[in-house]
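Complex shown without one protein chain; remaining protein chains in place.
Just so it is clear, A, B and C label the chains in written order, and each chain counts residues from 1 on its own.
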Amino acid sequence: MSALAIDHLIEVTYFAAAVLFILSLRWLNHPRTARRGVYAGVVGMLAAIVGTLMAPEIVGYSWIVVAFVVGTVLGIPLALVPLTAVPQRTALSHSFGGLAAGLVGVAKYSLWMDQGQLTSYRTGAIALECILGFLTFTGSLMAAGKLQEVLPQRPITYPHQNVANLALLAIAVAAGIYMTVNPTAWAAFAIVIVLSLVFGVLLIIPIGGADMPTVISLLNSYAGLSAVAMGFVLQNKLLITAGALDGSSGFILSVIMCRAMNRSFTNVLFGAFGQVQAKAQAGEAKTVKSATPQDVADVLLNADRVVIVPGYGMAVAQAQHRVHELYDALTKRGIDVKFAIHPVAGRMPGHMNVLLAEAEIPYEALVEMDDINPEMPQTDVALVVGANDVVNPAARHDKSSPIYGMPIIDVDRARTVVAIKRSMNPGFAGIDNELYYADQTMMAFGDAKQVLGDVVKAVAGEGAGAAA
Amino acid sequence: MSALAIDHLIEVTYFAAAVLFILSLRWLNHPRTARRGVYAGVVGMLAAIVGTLMAPEIVGYSWIVVAFVVGTVLGIPLALVPLTAVPQRTALSHSFGGLAAGLVGVAKYSLWMDQGQLTSYRTGAIALECILGFLTFTGSLMAAGKLQEVLPQRPITYPHQNVANLALLAIAVAAGIYMTVNPTAWAAFAIVIVLSLVFGVLLIIPIGGADMPTVISLLNSYAGLSAVAMGFVLQNKLLITAGALDGSSGFILSVIMCRAMNRSFTNVLFGAFGQVQAKAQAGEAKTVKSATPQDVADVLLNADRVVIVPGYGMAVAQAQHRVHELYDALTKRGIDVKFAIHPVAGRMPGHMNVLLAEAEIPYEALVEMDDINPEMPQTDVALVVGANDVVNPAARHDKSSPIYGMPIIDVDRARTVVAIKRSMNPGFAGIDNELYYADQTMMAFGDAKQVLGDVVKAVAGEGAGAAA
Amino acid sequence: WSQLFVFMLATFIGLGVIRRVSRLLHTPLMSLTNAISAIAVVGSILIAGEQESTLTTVLGTVAVAASMTNIVSGFLLTDRMLKMFKTKERGR
Partner (left out) sequence: WSQLFVFMLATFIGLGVIRRVSRLLHTPLMSLTNAISAIAVVGSILIAGEQESTLTTVLGTVAVAASMTNIVSGFLLTDRMLKMFKTKERGR
């Protein structure tokens, strides 16, 4: 086949891939079509890869095959992580993405350097690609470490930190501009690379674990943009398209999260949020009503309308299946049970939805915050399973609270509140929750899975009793 | 300024224009932001024009200025047509768009011919541009003529019509392919031009006036596509983008209309819809209750819930202002008045909305078909102002009716129906309407404006009477 | 190919954006897209301006005039119609 014909063929595959990627994201707008979306994505990716492998420039396939094998071997386990570890896993793969982009940038630079084909356009694009790529690489690694708790969760701060960081970035950018002006100034390129790597680390250090999800999706969009930059380097429209899609998705998700926490980007990135709060300690001993699983069961059985509010605790305890059992047991008795999903419950967007879906709870039963809050006053029992910040009334009235203004699920408006958690420890925001001291609140202490298991048994027992 | 710099500058203006056009359509999604959309569009267009005028190729501006003046002089009156004439006006400007595209195609061909720069890519694109452009030109002219009623509304059919037309198109396409293969075969190009012009005419002849709106928006998308083709010819991305936006808009609108009439494209294009129906005559003399404006006023004043269903007749009679007076008079008396808008009421999509908006009726009072139908049974009076097909119950049950399956506004489910029209003549679909013979229906015969005026007076009188 | 790419992407945008245009505004939408697609003026101007041959100059000039008509009438008409849409508050 003539070289020209092959080129056209490759263009066709890229074109098809771009279309498929867009459709893939489109179909993700509803669970019914979502899986079709995945297949579209897979087909698109295969098309693009096959197309690329046909490229005449390729002289040897050995290394490519090796890399494919390695990638697959690494990829499969990463796909089988428990759902609670998905945030880390996502961060990790962002870092891979960033790494790939950065390395390609370096390789292209050295190639064109040898061939003396460096132009300002090219070096400029490469600089951009490498800054974004490498800072995403180290930054995402750090984020993954913090989420995996191999690194300290709490933000590490020191004086002039932000100034220093920004200065660092400024230098990197300056070097990038310099190499754009004098394309062959490889020293400047070296500076760009090193500083970007360092900046990625320093950027994350002062950010607390609770903000990692936001940071992750921000890094997500950086990863996307670095792919775009690569597209500019290689003059490849498919890369640009896919990268842009990725970039905007990461951007939108982080905006959604920030809004749901009523925080600004700058506050997330430089706010050193989640340091130990003095006031958390300062609470003078208030009384707490604690309850046995039996009590909880009784309360639930006497209710007509129950709203279950899952939080990060349910994820930690892997309690979603017990939740399902409870859901079945109660609905069987004609009790109306709904789930109230806070947009930032858990540690990543949609975290709770996935967990409850895993437990085969029909997604029609999951209600979003804005839709459930009006129903709260008519709710007999609000069962809070390992949620804390997202149900903290302080967000509504306590101006001094760090989460003030963050929209919450108004469980405190329900007739009775049952909160399942292991202790009186604060949630990720690190602040005390007055809800637990309210009169209508009963605390069921213990691991969510454990407690719920007992509650389910008790409910079953009652049922039998009632039947007898 | 260096030629290169200018080229870049031009690119910038085109880029900005593309962005602004997209935003312009985005902002059109709500009346609040819609006008901003128009301004965005204007700015974008200015940017593009200024940018183009900077192009170094341009040696003389005289003709351009002349054309600008002519265009403006022609354009202003076209912008001030009465709203009832908007469909014709739209068709007319489509034909201009098509013409422009076609002429540019011809010009480019002759230029490249002289310079011996014709390539298959170029002639192929030009062929496409000219086919679309010229058939849009003549087709839209025909459509405008039919809507303006300078041409016969009824479809003109003769045996083998569709076959003949398609054959014609096939030949044109074949010629187009031929000139793609042998770029300098100008004879083939001539054939393409002539046949496209002819085809445009023949395409419209067999289509009835009632289907013109659908045809118009179909031609709208053709006009867009011809702009796209021009973009391919001139390698101009702005043209491609704008053309694609236009193309998809026309396409979507025609799909919406077809769905609202429960018809398929092929049926619209080749169905020769709207021929005189035998059965219209066949109705054996049924009795009709006719009512005076006074009666109508009484009925309305005794109602709590009134739904007004405007149709093409209101547009013809220019009765929207009387409708507004009635609306005010009734709402002042605490009667709840809503407007039921059928998607294809009138002669173009959104026709009724514009007319009622012109009469300063707040758009919150306009309810779409699907939202109003459930309320119909609780409606005391449905006042049908010059609507016919869109309220014809035959669409629901009479399988033999040409509009069977078309969703309608269920006025027949209201307690009382008042229909204002001049006669028992059928509507655009040319079919009889059993609604007028129903027991709960009263017919107020006469010009809508006239009748409504009297009704309003009567209502006012009543009011005074009541007051006294 | 990049032309095709642009076409594909723009079409996706068009379909996405137009579908979300409020029913209320379908008539203005028609005249607005009408004006926008008159961007063909760009191509026409170049031809009318190059003045390579009388033929092309004439064709170009006519094309510019035609497009200009759509631009002027399209935008004016759209704005005229949109001015009419009043909400309860502003309406009275």
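Convention: contacts are C-beta pairs under 8 Å (C-beta built on N, C-alpha and C of every residue); 3 or more make two chains touch, one makes a residue touch a chain.
Small disclaimer: the values here were computed from a predicted structure and weren't measured.
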item: Where the missing chain makes contact, among the chains that are shown; value: A, B, C
item: Touching residue (missing chain; options A:N165, A:S217 or A:T416); value: A:S217
item: Given A:I6, A:L25 or A:M424, the one touching the chain that is not displayed; value: A:L25
item: Option from A:G71, A:P152, A:P374 or A:G405 whose C-beta touches the chain left out; value: A:G71
item: Contacts of chain A with the absent chain, listed as residue ranges; value: 14, 17, 21-22, 24-26, 28-32, 34-35, 37-38, 41-42, 44-45, 48-49, 52-53, 55, 57-61, 63-64, 66-68, 70-72, 74-76, 78-81, 83, 86, 89-90, 93-94, 96-97, 99-101, 103-104, 106-108, 110-111, 114, 216-217, 220, 223-224, 227-228, 230-250, 252-253, 256, 341, 343, 348-351, 353-354, 357-358, 360-364, 366, 368
item: Chain not shown, touching residues in chain C; value: 2, 5-6, 9-10, 12-13, 16-17
item: Hidden partner interface residues of chain B, rising order; value: 11, 15, 18-19, 22, 237, 241
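Just so we're on the same page, only the chains that are shown with their structure count from here on.
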item: Top chain pair, ranked by how many C-beta pairs fall in contact; value: B-C
item: For chain A paired with chain B, centre-to-centre distance based on mean C-alpha positions, whole Å; value: 47
item: Centroid spacing, where centroids are CA-atom means, of chain A and chain C in whole angstrom; value: 42
item: Per-residue multi-chain contacts in chain A, two or more chains; value: none
item: Residues of chain C touching at least two other chains; value: 2
